[in-house]
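Quick notes on the structure that follows.
Every protein chain of the complex appears in place save one, which is left out.
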Amino acid sequence: MNQAAGKKAVSGEQLRASLEKGGILLVFALLFLLFSVLSAKFCTTANIFNIFKQVSHIAILAIGMTFVFLYGGMDLSAGANIFLGAVCVAAMLEEGLPVWAAVAVAVGLCTAMGLLNGIIIEKLGINCVIVTLGSQLLIRGLALHIIAEYRQWIYVKNPAVLYLNTGTVLGMPVLLLLTAALYAVAYLVLSRSAFGRRVYAVGGNERAAHLCGLNTSRIKMLCYMISGLCAGVAGIVIASRLGMVNTTVGIGMEFDAVTAVVLGGCAVKGGEGNVLKTFVGALIVGMIANFMTLSGVNEHFQDAVLGGFILLAAVFNRFTLGKND
Amino acid sequence: MVPVLEMQGISKRFPGVQALSGVDLKLYGGEITSLIGQNGAGKSTLMKILGGNYQKDEGKIRIHGKEVEIAGTADAARLGIGIVYQELSLLNNLTVAENIFLGRELVNGIRLNNREMNEQARRYLEEFGIDNIEVNKNVEIYSLAKQQLIEIVKVLSHRPEILVLDEPTAALTNEDTKRLFRILFRLKEQGICIVFISHRLGEIKRYCDSGTILMNGRVTASVRMEDVDELKIIEYMLGGSYQAYEKQAAAVRHSETPVLELRDIRLKDRLYGAGCKIYKGEIAGFTGLLGAGQDLLWRVAYGALPADSGEILVNGKPQTIKNPGQAVRCGIGLLTENRKEEGLFADLSVLDNIALPTLGRFRYSAVFPFLNYRKIRQSCRAYSDRLAVKMSSIHTKVQFLSGGNQQKAIVSRWLLRDLEVLIFIEPTRGVDVGAKADIYKILEDLAAEGKAIVVVSTDTTEILQLSDRIFVMCGGRVSDIIEGKSDEETLARLIQGSPAKCTPAGSTPVVSTPAEGSPAESTPAGEEVTT
Partner (left out) sequence: MKTHSKWMDGLVYRLDVITVLALAALLAVFFSCVNPRFLSVHNFYNMLQLNAALIIVSVGMTFVVMSGNMDLSSGSVIVLSASVMGVVYRATGNIGLAMAACLAVAVLIGVLNGFLISHLKINAVIITLSCMVWARGLALGITDAKSIVVSSPVLQAIYSPFAFGFFNLSLVIVVLCLLGGWFLMTKTRFGRYVKALGENEHATQLAGIDTRRVKWALFALAGFLVGIASLIDLARLGSAVVTIGNGMELNAIVAVVIGGNRLSGGKGSFGKTVAGLLFMCILTNGLSTLGVTDDKTYLIKGGIILGALVIQMLSNRFRLYYLRHANE
């Protein structure tokens, strides 16, 4: 009898492990099938490219969020930061700066905001949730201040920035390629660079990482900077996609990114997760939003469903990661 | 006479270790029974089974001859079993009285009756002859020794019939220990049966009535204290007559510059000017009673704890070591006894665990700073093979390895980093016997290769077996250095210490220090005081 129980435990363990590995892909496939069956418009090349484009800024934002989650933190200022990035790039172009300079200013400013978060959180040891909630106000205020100079509305007319949205290379949308490239770099950094491995180490066991001689606070601050950087890039992407920037940009996007990351199986306590799965998580977010729009669901209910998905993902992770104790 | 508690044929297996096999234990009312054995002999496991923290695999537990099942801590409490664990369960943000009554507060309707609880708590303290503790003050303001007494009072206030004390005297001064035993004697007269776990044989011999001696999870003897002497107990603990250990200490060349020198390290209430010189190619053993400061000294040397003052010289040059990163760059590595909390990255692979501090060396180039995993794999394999780490693959998560292999993986980590000084705090705690021998062999090989090895352990056999020189610590300083031949008895005597050497005003053999007033309330144990 004991043996039988042992066997059961083993298969339970195996099930858990395989769910942890492939669960998200399974969910993705099931949802994809379901949506394809339910809506004829869903599974078309045009719509799939459309989903990729719609979700690109969330996917890019989620890269930064993955870094922050992996070390065991949280960045709720990402939504405000993406707004700042979009406003900045649009405003700088409006002022006649060349594209490269506008992009550099936007990304630089967002990265600086990430650094600010990192410094307050790490050097002063204040909880990341409360700091980023507070800095979110500051960042949104800054962006609102800039956009107020342009009567709350800036059109993006620069062809190079717009090309990001409309262009294709070998039949693939440029946005998709950009997102894929960023994910490839993030994956390389996390799995094949000293910094990336150290992020996992700090998230897994901060005390041990410190005793290994790692500079844990520098690693964490870098994570926040990366989150800021990704927000800047995502801001440019969204400015290009919308063709304009107004004051509603970025609201609630931090939640979309968190959903993607949690769906991708990142442990909230840090140390576990895979940036490629975050991409799948982001795609799921995009798919759900797309499907609901196709079937005419009220946009507010879409938010409710999204929130429900964070919850489901968290519950799912609880039973697959088994790391919450 | 029916024993109050009888444990019969208790067995417990943990993954990779048979912690207990067929242990019998009988306790009678009005007796203090001591449970004796070296670290890892199974004392704590046995008591955790009694307390309902662990479930036994086999065996029976009878109380007053009636068989009982202890499925959880609540069952144990209901059966009148009270356990004072080594780590205190007091809540720092509550007052003494609030702690004592936690979970069974007295109420008037829904309102807490604080006055009555304070009054009763005061009476408990009086009953056990404890003064200087105010029941309405937060426990965090009291020293560890006093917190220990509060914890004991908390357990006693449940009026247990069986009281277990797990190393209660480790943090206590002689004075406090005497006070504790006055209380225990009073309880004994009331017919309570007491289990006392300690490493201090002197105390055991002096105060206990009987003893059960464990070795590697088996009972080697159950004795009446009046029938045996300390030597006999040691013999049972070690499972045979003990021998003198003699190591060739020739490797130590005092004329050389020491590879690491600590001078006059001070830490408030813990270390009073401890210092030592460590040479290439030696194994220096540091031992002492729990709380004598041997582990703190090395944590300070590694930068894991900030010292109040003191100097650290590496190869004769003074260095500032404020954090472990600097220590590693100076060529010092530390392995602590809390593998899980302070050493391992449970969710990362063995490879990552080994390579982590050394990753920077495996970059392709400055332009392409990604890691050459083929090279990392080769290097990690080289070390893990050398230390014979048993694992299915180098990509296995390290949490799936046994304790001994985890320890070897961490050793590989520092070998790969190629450090000069390796500090091992309790290197074989929680490691099975086979792996223990392997680790000893590794340490000896490393020393032979010219590394300086520091072993900090409370296990005297381990220290005697391994060390070229033994540094005995007492009261926050190095009190004796043994070179060459020694045996358990000599070492045991030195560890127990003499007042002249252990008071802060005395002198150390390494560095003489100016006299300093003895602190009013010292907290000698390893916990950090946080407010």
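Order of writing sets the chain letters: A and B. Residues in each chain are counted from 1.
Note that a contact is a pair of C-beta atoms (placed from the backbone, for glycine too) under 8 Å apart; a residue touches a chain by one contact, two chains touch by 3 or more.
Keep in mind the model is a prediction, meaning the values are calculated, not measured.
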Touching the hidden chain, out of A:25, A:126 or A:172, is A:126
Of the residues B:6, B:98 or B:337, which one touches the chain left out of the display? B:98
From the list A:148, A:184 or A:244, pick the residue that touches the absent chain. A:148
Could you pull out which residues of chain A are in touch with the chain that's been left out? 74, 120, 124-127, 129-131, 133-145, 147-148, 252, 255, 258, 262, 268-269, 298, 300-311, 314-315, 318, 324-325
So which bits of chain B touch the chain we can't see? 73-74, 77, 89-94, 98, 102-105, 107, 110-112, 268, 529, 531
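Keep this in mind: only the chains that are shown with their structure count from here on.
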Note which residues of chain B are touching chain A in the complex, please. 302, 304, 323-329, 334, 336, 341-348, 352, 355-357, 359-360, 362-363, 369-371, 373, 413
Where on chain A does chain B make contact in their complex? 188, 192-194, 197-198, 200-201, 204-205, 207-215, 271-272, 323
